[in-house]
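Every protein chain of the complex appears in place save one, which is left out.
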Amino acid sequence: MSNTSFYDLVASITERGRELIARRRGQSDPAQNVASMIDLCEALLSERGEASGLAQAAEILDLYQTLGEAEKLTLFTALLEKFGPNRQKLQEVVRRWLEDPAHADAGDLHYFSEAARQELFRRLNRAPGGTHALVHMRADLLALLAKHKYLAPVDRDFAHLLAVWFNRGFLVLRSIDWSTPAIVLEKIIRYEAVHQIHDFSDLRLRIDAPDRRCYGFFHPSLSDEPLIFVEVALTEKIPSAIGPLLMVEREFVRPEKARTAVFYSISTCQKGLAGVSFGNFLIKQVVEELRRDLPNLTTFVTLSPVPGFIQWLQSAEDLPVNADQRSALQALQELDWPDKTEETERLQKILEPLAAHYFLKAKRADGRPRDSVARFHLGNGARLEQIHWLADKSPKGLRDGAGFMVNYLYDLDDIEKNHEAFVKTGDVTASSSVKKMLKAEPKIRALVGVAPPPRG
Amino acid sequence: MSNTSFYDLVASITERGRELIARRRGQSDPAQNVASMIDLCEALLSERGEASGLAQAAEILDLYQTLGEAEKLTLFTALLEKFGPNRQKLQEVVRRWLEDPAHADAGDLHYFSEAARQELFRRLNRAPGGTHALVHMRADLLALLAKHKYLAPVDRDFAHLLAVWFNRGFLVLRSIDWSTPAIVLEKIIRYEAVHQIHDFSDLRLRIDAPDRRCYGFFHPSLSDEPLIFVEVALTEKIPSAIGPLLMVEREFVRPEKARTAVFYSISTCQKGLAGVSFGNFLIKQVVEELRRDLPNLTTFVTLSPVPGFIQWLQSAEDLPVNADQRSALQALQELDWPDKTEETERLQKILEPLAAHYFLKAKRADGRPRDSVARFHLGNGARLEQIHWLADKSPKGLRDGAGFMVNYLYDLDDIEKNHEAFVKTGDVTASSSVKKMLKAEPKIRALVGVAPPPRG
Amino acid sequence: MSNTSFYDLVASITERGRELIARRRGQSDPAQNVASMIDLCEALLSERGEASGLAQAAEILDLYQTLGEAEKLTLFTALLEKFGPNRQKLQEVVRRWLEDPAHADAGDLHYFSEAARQELFRRLNRAPGGTHALVHMRADLLALLAKHKYLAPVDRDFAHLLAVWFNRGFLVLRSIDWSTPAIVLEKIIRYEAVHQIHDFSDLRLRIDAPDRRCYGFFHPSLSDEPLIFVEVALTEKIPSAIGPLLMVEREFVRPEKARTAVFYSISTCQKGLAGVSFGNFLIKQVVEELRRDLPNLTTFVTLSPVPGFIQWLQSAEDLPVNADQRSALQALQELDWPDKTEETERLQKILEPLAAHYFLKAKRADGRPRDSVARFHLGNGARLEQIHWLADKSPKGLRDGAGFMVNYLYDLDDIEKNHEAFVKTGDVTASSSVKKMLKAEPKIRALVGVAPPPRG
Partner (left out) sequence: MSNTSFYDLVASITERGRELIARRRGQSDPAQNVASMIDLCEALLSERGEASGLAQAAEILDLYQTLGEAEKLTLFTALLEKFGPNRQKLQEVVRRWLEDPAHADAGDLHYFSEAARQELFRRLNRAPGGTHALVHMRADLLALLAKHKYLAPVDRDFAHLLAVWFNRGFLVLRSIDWSTPAIVLEKIIRYEAVHQIHDFSDLRLRIDAPDRRCYGFFHPSLSDEPLIFVEVALTEKIPSAIGPLLMVEREFVRPEKARTAVFYSISTCQKGLAGVSFGNFLIKQVVEELRRDLPNLTTFVTLSPVPGFIQWLQSAEDLPVNADQRSALQALQELDWPDKTEETERLQKILEPLAAHYFLKAKRADGRPRDSVARFHLGNGARLEQIHWLADKSPKGLRDGAGFMVNYLYDLDDIEKNHEAFVKTGDVTASSSVKKMLKAEPKIRALVGVAPPPRG
């Protein structure tokens, strides 16, 4: 039985579970259910809710399980329209606030402008499984938001409340290894977003080898659900390609011999927590953790993809290449270019300076680097340490980053300084080797019309 | 070594700890420390805080340990004055909101009127021990608030955030027994607010006897700190006095023979969480818990004090007594009246109807019962089941409640109905025996000038 | 990567680990290692061992990892020859004992006849991982024992000590489910001996479905190693075939609707604990556990293979069949006979009475049933409840049991009675349906020469 069909099975089990709930409730009509739900939400916010709130909250969450996409839209629209602030009261408060512009306190303004749905969410959270249900509800909302932008205010309240609840102070760092419950490991397989894990055997190579580590943040109310996790390889030197790290047959490095910890994959797990930032804290805490366990470690780097490079090549109007180079880049359209030695040598000479340019000079309108992964690590105070040619030959690696990978270096002593420079001036802290790569950049610029290689 | 001197010792240890921190920091001047703290708080909210926020947060919390009362006042005043919302931005948002009165969303109004201190608190919470520190900080604020009412907006934000964080969905119910760590039990001794526990031996009688139970709510980030706990006695019948329950030498009831669970003491533990309501949830969940463990239990009642009765007797202008009765009540001023048989018989006849009147008819301006304990349980949907004469002869019991105790009955089936009646009409649900007690009430009313018995 | 190759990998990892130990020790010569080991064992038993015993024990266990089969034989032979009792002292004790035949106590005889290796094992057990290592050592010994029967006295001591240490009072029953650490689940996959589990996805169907349970016994010193486990299916009725239970796509039974718990697979895990009986205790405790969790369960049965049936058919000299029947049985040699309707009908008529005869009448020399699984369950006090035709069509099921499966019923009230009858008289307690099946048995007996169907 293949992995995929297994998860299909699980999905179908869940589906059956939902039908069951629907049937047990004696009303398999989701439209009716969403109406009941909205009534119950109003009751939960009323005084009646104070006495029997838990039961009502649990029922609301159960009913939610029976809704299809259309009913969810109905529900979220109701949350927008019927569960805002008390407008009459709010107008009065605003009037009062305007009467005294010197007034020191805007508390009334703040608390009376709070949408009732926030209190609703807080009451739903009291039910068993409430936190989990609300995170899923927001994931559903985010999926609808793309088409139904008017729901943004509901999402803003969701996002706010979840950020408050998933405050880093409440998160627990846990090591994930072969002694971890399968129910958690299964999710590591499912949520791994950078270098796919196929099954438990594959996973074991990532978490049970002597030179591998994995850590995740967990929330006490979601104990079987990692929020974010990072996979670490212990190596002697800074690695220049992903392939050797993921090889099945390889020599293990004895942990006490390792000098370098490589963060080669970071994945967030909960769509419903989009926008709640954990990665920053996770990497730093894992650095501390590893330093304590393995005092011989001296270097903490990532081995990261370059997800936006090809897109930049395709769309940038001021690509610093000449006509010959431009036409050479056409070769990237062939999927097998990495196999042609001559080709790769020519491309390397053109692309390495372009990559350095991409990181150091190409900026978005707001002055930040174009690369999302770069923005994340540089914003955390890391340094761009090395750029590696042909480091990821997977289809995804070639398609997005022309095979480039980079190391971002975390030196806890410099993090604050780097971060400040990055924030204030947009300056990217980079090693001299990266800067040198830039210097190889040809002087000819502003060539237009380079045909971008096709996607796929 | 007596118990008291031990806690003095612990206090002095803590004191020494604070000095140590102060000295280590090389500046024992709290005034300077509070200035540093305020600077650090600003830095923590700035962009710099994003990179090295945890360290800054930890330092702020450390510095707080060195502050005296005066410096705390300085700090909280700064939180009020310097850490409000961005007023310029807020005015703009208010203007925009007024321009479109039909505007569906008040989100900008809400989020731009949020005081910066809320974000500050959230960032402080990220540090190890942050939650604990913030709860203590608010306890300090509450102590200052009585004299410095202008700090109320700061407390409002504290209270809001703590209520969101200590949402019932995050709390864990734990049984507290002789297998509980001493660090928790020590706090049960310290926080017991109704019937004092003297030491561990005394505590053991409350939690380690076969017919005793104790449960508390805990928060995952404060794992050694109960938030609220309830002590339960398993009995055959509804008890009519506290003395027999607390006796050292007594026959144990075999749990499987018990029919009644008596909640005879509920104590909240964290001053800093004042106003965050747990008791309602605690009692109901403990009822569920006990029902599952001991299916023979049929009755769930409290044995509660009547803390406001004497005060009412002293201050009520329309006490339904005649002149003779009034003068008879003078006897309550003698502390040994319960020992005089004749006296007590006379008093019982006068006081029982008065007690029934106190619960059923005497109301505050808002239409709620005058008794705080009554308001709590009746608001939870409990029923006033029995009123017991001379049920608590302790000095406190006599001074506050003339020795009366009452049972509030929790019948999960009626809770919602009772609660709704109470909320809508102010009606107190009471048993027929309590109502009958009221009928014995003398018809003469509105006597003024009854001299209240002196306190103490 | 397939499942098999993964375990090969793990094996190769372990192999590399051993080489490592060998190399680290600076002597990759196992012959030398076994000599060192034997010296160290003597030292460990000497007075020197009292001071630095743990280090010596750990080193002995490490050295053992480097031994090949030949060296292990050397070691076990040394344990036999050099680590027996002190013979001189023993002779003296025997003489003394003989002098006083009325002597009440044989303590000296017992303690002075104990082989020194027992104390050696006990001292080895003190090292970290000692218990685990000793269990493996005995597994190695058992493998050698078949060829080298003279080692039996060493095994007898091993077996005795392990039985004492793995006393049921020290074992912990644990539920095995999807929250169990992968390191344990991996072993469930590996040790399943009845109905193969292919991988984690396959396992999940056995332990994570609502109508499945799995329980195992664990020893505190071997916390990642199940000793024995049983897989349970919750069903409405007593099942008559294994196929439907193991189907991937099937309707789940809601646990509260289930009336029957089916023990469909019991596997022991540790070869080194052969002869230490756990199964008896496991089944009974799981019955208790299930009864408490699911009070609606009324029936506890196995669904068991009949591993010795075909062999009996082949070898029994007094098979109660006539010549026609005998030749009909030839059909069993064709592996596809279950697909031929006519054939199966004819065979069923002949084989069902034979199966009943096999269980109820065919006995070994010692009067016990010929079937090993029958001996186990009947010896535990279970009753032979049903015999199912064509219940297991797997190659193994056909080859060993002609496709038969049976239910043994565990009725805790009758267990003792059944057991006593079985032990005293050899009587097999069986249901009336099984007895009736026997009556269909043809009267013609004692036919010789029926050609047994070939194996494989």
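Order of writing sets the labels: A, B and C. Residues in every chain begin at 1.
In this text, a contact is a pair of C-beta atoms (placed from the backbone, for glycine too) under 8 Å apart; a residue touches a chain by one contact, two chains touch by 3 or more.
What you see is a predicted model; the values in this text were computed from it and never measured.
**Q** Counting contacts across the entire complex, name the shown chains the missing chain touches.
**A** Missing chain, whole complex, touching shown chains: B, C.
**Q** Touching the hidden chain in the complete assembly: which of B:42, B:119, B:202 or B:427 does that?
**A** Residue touching the absent chain, from the options given: B:202.
**Q** For the full complex, which residue in B:31, B:183, B:274 or B:323 touches the chain that was left out?
**A** Residue touching the chain left out of view: B:183.
**Q** Could you please point out the chain C residues that touch the chain left off the display?
**A** 47-48, 50-52, 54, 80-81, 84-85, 87, 90-91, 94, 97-98, 101, 104-107, 109-111, 113-115, 122, 125-127, 130-131, 153, 156-157, 160-161, 164-165, 167-170, 220-221, 280-281, 284, 379-381, 415-416, 418-420, 423-424
**Q** Could you list which residues of chain B touch the chain missing from the display?
**A** 1, 3, 6, 9, 13, 16, 178-183, 185-186, 198-202, 204, 209, 224, 248-249, 252
Keep in mind that, in the parts below, only the chains that are shown with their structure count from here on.
**Q** Treating touching as the only link between chains, describe the layout with one word: line, ring, star, complete or other.
**A** Topology of the interface graph: linear, an open chain of contacts.
**Q** When the CA atoms of chain A are placed over those of chain B, what is the turn angle between 0 and 180 degrees, to the nearest 5?
**A** A turn of 180 degrees brings the C-alpha atoms of chain A onto chain B.
**Q** Any idea which chain sits dead centre by C-alpha averages?
**A** A
**Q** So how far apart, in whole Å, are chain B and chain C when each is placed at the average of its C-alpha atoms?
**A** 59
**Q** Give, as an integer number of Å, the spacing between the C-alpha centres of chain B and chain A.
**A** 42
**Q** Which residues does chain C have that touch at least 2 chains other than itself?
**A** Residue numbers touching two or more other chains: none in chain C.
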